[in-house]
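Working notes for the structure below.
Every protein chain except one is present and positioned as in the full complex.
Residue numbering begins at 1 within each chain, and the chains themselves are lettered A, B and C in the order written.
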Amino acid sequence: MEDIEDFRRRAQAWIRENLVLETGEPTGPRGAEARQRDRDLQRMIFDAGFAGLAIPTEYGGAGLSLEHQRVWAAEAEGYATPKGYMVSIGMMLPTLLDHGNETLKRRHIPRMLRGDEIWIQLLSEPSGGSDMAGALTKAVRRSDSYLINGSKMWSSGADTADYGMCLARIDWDAPKHRGLGMFAIPLRAKGVTIEPIIPVTGGPAHFFIEYFDDVEIPRENLIGGEGDGWTVAQRLLFHERNATAGVGYGYGLGGGSSEGSTSWRKDIVRLAKASEVAGDPATAQLIAEDYVNMVVARQLGERINTGMRMGLLQGHWGSLLKLGMGIDTPFNAEVALAVCGADGVVWTDGEAPGDVGLNWLSCRGISIAGGSNEIQRNIVSERLLGLPREPGDDKSLPFSELLKRRR
Amino acid sequence: MEDIEDFRRRAQAWIRENLVLETGEPTGPRGAEARQRDRDLQRMIFDAGFAGLAIPTEYGGAGLSLEHQRVWAAEAEGYATPKGYMVSIGMMLPTLLDHGNETLKRRHIPRMLRGDEIWIQLLSEPSGGSDMAGALTKAVRRSDSYLINGSKMWSSGADTADYGMCLARIDWDAPKHRGLGMFAIPLRAKGVTIEPIIPVTGGPAHFFIEYFDDVEIPRENLIGGEGDGWTVAQRLLFHERNATAGVGYGYGLGGGSSEGSTSWRKDIVRLAKASEVAGDPATAQLIAEDYVNMVVARQLGERINTGMRMGLLQGHWGSLLKLGMGIDTPFNAEVALAVCGADGVVWTDGEAPGDVGLNWLSCRGISIAGGSNEIQRNIVSERLLGLPREPGDDKSLPFSELLKRRR
Amino acid sequence: MRLDLTEEQLLLRDTARRFMEAESPLPRVRDQFDSVEGFSRAWWSKVSEMGFTSLMAPESLGGTTLSGNPARDAAIVAEEFGRAVAPGPFLPTAVVLQAIGSDDETGSHRALVPELISGQLMVAWAFGEPGSCWRPESFRASVRVSGDEIILNGTKAYVEAGAEADLTLVTARSERGLTQVFVPADAPGLSVTPGRSLDFVRRFATLRFEDVRLPLSSLVGEPDQAEKAVTRQLQLALLLQCAETNGSVERAFEMTIGYMGERYAFGRPIASYQALKHRVADMALWIHSAMATTDSGLQAFDARAQNAFELATIAKTYVATKSTQIVSDLAQLTGGIAMTWDYDLHMFQRRVAVNRAVLGTPEHHRLEIYRSLCA
Partner (left out) sequence: MRLDLTEEQLLLRDTARRFMEAESPLPRVRDQFDSVEGFSRAWWSKVSEMGFTSLMAPESLGGTTLSGNPARDAAIVAEEFGRAVAPGPFLPTAVVLQAIGSDDETGSHRALVPELISGQLMVAWAFGEPGSCWRPESFRASVRVSGDEIILNGTKAYVEAGAEADLTLVTARSERGLTQVFVPADAPGLSVTPGRSLDFVRRFATLRFEDVRLPLSSLVGEPDQAEKAVTRQLQLALLLQCAETNGSVERAFEMTIGYMGERYAFGRPIASYQALKHRVADMALWIHSAMATTDSGLQAFDARAQNAFELATIAKTYVATKSTQIVSDLAQLTGGIAMTWDYDLHMFQRRVAVNRAVLGTPEHHRLEIYRSLCA
């Protein structure tokens, strides 16, 4: 495998030659133009051999390691890199790599790496957000295909994605976690309807709801075995938490303590200085606490990255980081409310609406989506610390029995 | 019944004539002298007909109402009144009134009211603090007596008390909550050993542990029926929460947001002013928040008192107040740590040790004793708000089966 | 919610609640998100017809005396405005009625009371200044008497319904103290910049006064002598705002508790999970405490108790702090659906966040409380 310092020099040289410096584009949902720019950039990176650094060469990757990916990200910092692939390349691709059959992997992974195909996850449903294993979407096996019926919710980027990994129930008499399969569903297939979910800010949709009405997909699109859906889903959630927290395969793809949140924090200081509230010492402690939290979160990220890279930490450490984000973000939004006072929630007609208020309204997004704080706390206490699970029979009863308990 | 304003005038006159103004005695465990003073005072109040205002006359009370008790407390504010009867008269007496047999009631309630006999509770055990229904203390019925074996813990005032209400298991094959009886145990009886529990501060003992070794008590000392122990205990806990929170029969007997805590809060302001830390605005928000919490807690107490007096609130509202105390007290102790800085935890040899640090060490007393914050949160969510209980079988299985689950 | 309501007060509460349910259900509030004013004159007439605007006016001028404690009566209605997140300048109307019906001993504007009560005349109360400034000592808007004219200069911000009002009661500094004047919407030199807020239907304006000349009859009370009246008005405004917030929080809480009972996860209703139940229990404590402190503040206000101002700022501090925390965590308890436009929870969150900041953040009030504790 290429020496890490050799790689660093090669990456550095290519980056300086081919990438341009970041201009500080605003965060939030991005238009068609930005997506096309992303696609061009990703193709360029792929063609130069820098996409999928830790992915085996037989699937179009560079066959190097996560350490190479970390070095790439460090060298590319400050340069404009594609932002739209954290889900597809950071979460879905490694899941497919772990559990997909060879046909699927050889066909799709190179396309994903090149940015030609974007994958998303289809796990949550309207009837249950956190309890994904309670999926009600049905998959019925036919001779050489499956027929999918049901709906999925909270999928981000469904409007522009090509494929979704969809958790659906095959066997209703098996226990909840054992009757599921994971399916690759082409989102432009007949019978798929995608609708936006308007967020609480009233702004453009980040999330979507998908309806599946007799969607027929080939048998080879089953990822893992027929009863393995939950195993695959757990792996997907693992990669998701890691990517969100900026560790593992998602490293450098835009998760973690992103620049967006850093500049937001700086804004609080700026706002405090500008407003008379800052003349007051009333919010000094809050501002400092928020700043300290931000720095420490980054330090924790580095620590956990180091630990995972060195193999000293294994398992669900992404949950710890995700939990931290889910606690810090609402706190930060509340501090901004305090710092900005009335100017945070009242604004002049025609001006842009106050970011501070809208940000507070939507601050729970990060503490709910991708596994809520509560789910992360369950994982941390049970899987990292080994505390006993609560008693319950929802893992052993036939799912059809469990369903009867709901009115 | 005597008109409330007539009573007020009568009480006022007697108080002015007979009581002296409070001198601001320190809180904490009190010596023999203070106890004797209490006993003399209580006797005087009893003899004047002002003890047990809401207790029926046949048991030595005044046969008036809780409203009269409230008026008495209001009029007696600022005067030195007995401080050592909150448990005996505020909690144990009403429990005996609710569930005791006539023999017990007629014999003991007048003595309790006169201060001649002090009762305490014997519920918790070394093996389980909050889970009182899991009592392992045994009561074996003989022809006309019971034989008690086991131990109880966390009983306050056991060193100076005369009787304890002791929860003990009679039937080991009944479900946990149904095999219990409540017994009046004379604490000077043969076979009773009482040992102090040194508190975390290293100071004098507030709490005790009692060992019962073949203690024989007459059958009439059973309070309620043989399977009613838990019912009686719940009633006792109800009266305890109320008394601690300063509502119900305990009103005016020294619970609630006592002067002790008020003057403590004032100390924070004084300390802040005196130290250079207060010159800093660093702790201004904390001090104000603590002060606001203190005022609001008192306002909530008034509200709930009003509601209970008017019959608009029924049931477990004392838990809300107890929970508030259990949250505010540790916060107050932490604020004091912040305000006093190093002077709160470091002191000169020979000087009195820093109150601030010791107070912080023991601040969880109020949030653990008398039903921990967690127990109060269970009660508030389940009994006040009607949220569903967690699933569990510890209410239905024979207790002997449950015991086997512990290693 | 007060606990010891009289029969009449209970009737008022039920009437107000039914009125809001019938006339201002949440979908109708949503409909007005895009409107400029957030409410219509027709709506305000309906509110007025119900007698809600008359609670702070003396009986002799057509007001309604319910319990003899006007602020407590008005707070009952404010709470229902909060439960419904309903639009309309209830708070400024009540405060201005307090100003001209009770505080102003000269009584020179009492003739306005019937028009105000009937909803024909719409008023605003201009107090705060740009930069979230709520301390009268720091106000920059100034007024001076020059012959038989009053000249007003400066800027007032965060003025509720300031762009819709016919008449605005303005507090400004004068040579030897504070002075209050009425400024009509068409006064030359007054420029009004309409504004919006996070709330669906509550609009705030910025008012700029450039040598606005007014007749002496515009004075409310004596010049330089308004401090006491302004303090009373601020107390009332804070307490009605607290009552409104309490209403919003209470309804959001009920809505969430209901949802938690119906929503299943991992085989049982999420309301049965201990970690969530314990947070809900804390919220119950805070909600009842918020109601208690608001009620105590109102009682002290009606009784003109010596510590009335302190109690009003304590109520604001407590209510604003806890309400924001509660409604934010209610979204967390609810989960994803609370992050969507179509779910109503954010309507309450928006009202709560605006009320948190307007008339001073809890951080601001804590600093004031600290200063007075150390004084």
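Note that in this section a residue touches a chain if its C-beta (ideal position, glycine included) is under 8 Å from a C-beta of that chain, and two chains touch if they have at least 3 such contacts.
Because the structure is predicted, anything quoted here is derived from the model rather than measured.
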{"item": "Shown chains that the omitted chain touches within the full complex", "value": "A, B, C"}
{"item": "Selected from A:Ala80, A:Leu104, A:Ala174 or A:Ile327 as touching the chain missing from the view", "value": "A:Ile327"}
{"item": "Which residue of C:Phe81, C:Tyr273 or C:Phe348 touches the chain not shown here", "value": "C:Tyr273"}
{"item": "Of A:Glu75, A:Glu210 or A:Glu374, the one touching the omitted chain in the full complex", "value": "A:Glu374"}
{"item": "Missing-partner contacts on chain B, residue numbers", "value": "124, 127-131, 134, 153-154, 176, 197-202, 207, 275-277, 280-283, 286, 330, 334, 337-338, 340-349, 353-354, 357-358, 360-365, 367-369, 372-374, 377, 392-394, 402, 405-407"}
{"item": "Positions on chain A contacted by the hidden chain, ascending", "value": "269, 272-273, 278, 281, 284-285, 287-289, 291-293, 295-297, 299-300, 302-304, 306-307, 310, 312-313, 320, 323-324, 327, 374, 376-378, 380-382, 384-385, 387-391"}
{"item": "Chain C residues touching the omitted chain (full complex)", "value": "273-275, 277-278"}
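Please note the rule applied: only the chains that are shown with their structure count from here on.
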{"item": "Chain ID, smallest distance between chain and overall C-alpha centroids", "value": "C"}
{"item": "Length of the line joining the C-alpha centres of chain B and chain C, rounded to whole Å", "value": "42"}
{"item": "Cα-centroid distance, chain A relative to chain B, in whole angstrom", "value": "52"}
{"item": "Touching two or more other chains - residue numbers and ranges from chain A", "value": "281-282, 392"}
{"item": "Chain C: positions in contact with at least two other chains", "value": "268, 273, 363, 366-367"}
